[in-house]
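One structure is given below, represented as structure tokens, and several questions about it will come after.
What follows is chain A.
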Amino acid sequence: MTATIESAKLLIPLAVTLVAPFAIWFNRRDVNKREAMSFIAAAVAFLTICTFVPGVLKGNIYTYTLFTILPGITVSFVADGLGMIFALIATFLWGFATSYNVGYMRGLNEHAQTRYYFCFAVAIFGAVGVAFAANVFTLYLFYEVITVFTYPLVAHHQDAEGFAGARKYLVYLMGTSKLFLLPAMIMTYVLCGTLDMSLGNVLTGMFPADVVAKHPNLVRLTYALYICGLAKAALMPFHNWLPSAMVAPTPVSALLHAVAVVKAGVFSVSRIILSGFGVQTMDVLGLGLPTAYLAALTIVAASFIALTKDDIKARLAYSTVSQLSYVIIGVAMLTPMAVQGGVMHIAHHAFSKITLFFGAGAIYVATHLKKISLMNGLGRKMPWTFGAFGLASLSMIGMPPVCGFVSKWYLVNGTLQTGQIVLLVALLMSTALNAGYFVPIFYRAFFKAPVVDIEKYKEAPLTMVVPLCFTALVSLVLGFYPQLFQDFVRVFGNY
Partner candidate 1 sequence: MNGLGALFERLKTQYKAWRNFFFVVLAGLVGLNFVINTHEPHFGLDKYPGFFAGFGLIIGLVMVLVMKKIVQPLIARKEDHYGDI
Partner candidate 2 sequence: MATSSFIHPALGFLALALILPVLPGRQWKWLLLLPPVIAIWSIFTVEPGVYGMVPYLGQQMIWGRVDKLSIVFAQVFAIMSLIGMFYALHVEDKAQHIAASLYVAGGFGCVFAGDYLTVFLFWELMSIGSTFLVFLNRTRESVLAGFRYFLYHTIGGLFLLGGMLLRYKATGTFAFEHILPTGAAYYDWLILIGFCVNAAVVPLHAWLPDAYPRGTVTGSVFMCAFTTKTAVYVLARGFAGWEVLAVAGTIMAVYGVLYACIENNARRILSYHIVSQVGYMVAGIGIGTAMTLNGAVAHAYAHILYKGLLFMGTGCLLYAAGTAKLDKLGGLVARLPWVMILYMVAALSISGMPLFNGFISKTMTIAGAAEAHRTILALGLEIAAVGTFISVGIKLPYFAFWGRKPTNWEMKLKPIPWNMYAGMALAAGLCIAQGLYPEMLYRYLPYHVEHAYVPWTAWHVLQSLLLLGFSGLAFYFMREIITPHAKLNLDLDYFYRLIGRGVLRLVCRPVAWIDDRWTEAYRVAGLRGLLLLAAGAVWFDKKGIDTVVDGSAYTVRNIGRAGAKVQNGNLQDYLALAAVLALCVFGLVWYFG
């Protein structure tokens, strides 16, 4: 049975990730000490979050209220099944991303590294905050923190392209959050009298049944505003910031846009749908299926677009747009199998996608090549990178025994539970389309004759190759033992 336990220990990972940027800035003179700060912070944050794992898996929910701003509006945190998934992957992958960052930034002799690591750490702070947010206000607060502090990361190169991409990034994310998310939050407060989400079960949400009965259209409008406001989830048509944000250095793309920023988006969508509205309200108002159909459209359309892109990061960006909607389609279908599939995909996709972005970055550091059509034959020079890339691609395609297959399996079973054959067809089509745009990268690298002179190239530095091989390996392990993340979802949804 779920027990709600008040625990100040929840603040520790937040404190650690809050202090980390300052520690980084403090050590800006000594680059190795500065990097060490990131590693230490990642390890400490991850381990402290792990201490909650046994309790959460038993069904306990840990909460803590920090302070109250207005009656009914507080800054509060919670650690339950859903939040733990996101917090765990964010902090776990931060450590690997730091190793990768070191290799990348030093390999290219990048400027403004302290600012970079500082903002990176704050962004993780934001991610952990989103993961542990117990009400809409806290969620909104940390959501905006992520946006603000990833802007300098996207604009890092400080060239015209960088500023243009970063400006678009900001306009999209800030614009939608101010135009839609903020009003949604306000409407929620007015309708419910509180911004606290319904924790402990996914059936009842924050909206009392009589409110839903009396003002169904206002509640529907609120929902629509939430969905439009959470553009970080890259649901079409609010997805264009993602490909444009690829002007960022690849480690930024890797962690933030494959793991933290976009995961904050789909996590928030999942949180709002499951803990904010609840399965029953969604059912009564008929909100699930339209969302699922929009997600299905995103899945297929983004894959179509990815097929036309020759720049490897652009292709990966559209693949991310497509895969994020796997999460949304799962959660929006509202059935146990679908929700499990969608939420597990938050973690499974994170590991596989970060491998792919790490790979793209490793290729760039080693060869300065960005176009797939120029990468022929490179696999012989960089076998580990492309081998890991191939394994992660299998996960995106959804082939057994890699983890992407597991989440896809639950999702397609979920479509059966809803009886929506169109959604099933969309997911199956996505498999074929993913094969269409990932396999060529692999066979070009290993089996085609080079088109540029590749003799001088060799593997990227170890600090980059080791993390990406490790995350690829984790993808494989998760395919055999999906219980790792599945148990969290089970506990969260009482399945």
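How these were chosen: all candidates are chains of the complex that A comes from, given by their letters.
Assume a residue touches a chain if its C-beta (ideal position, glycine included) is under 8 Å from a C-beta of that chain, and two chains touch if they have at least 3 such contacts; residues count from 1.
The model shown is predicted, which means the values in this text are computed figures rather than measured ones.
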{"item": "Candidate touching chain A in this complex, from 1 or 2", "value": "2"}
{"item": "Complex contact set, residues of chain A against candidate 2", "value": "148, 167-168, 170-172, 174-175, 178-179, 182-183, 186-187, 190-191, 215, 218, 237, 240, 243-244, 301, 304-305, 307-309, 394, 397, 399-401, 406, 409-410, 412-413, 416, 424-425, 428, 431-432, 435-436, 439-440, 443, 446-449, 482"}
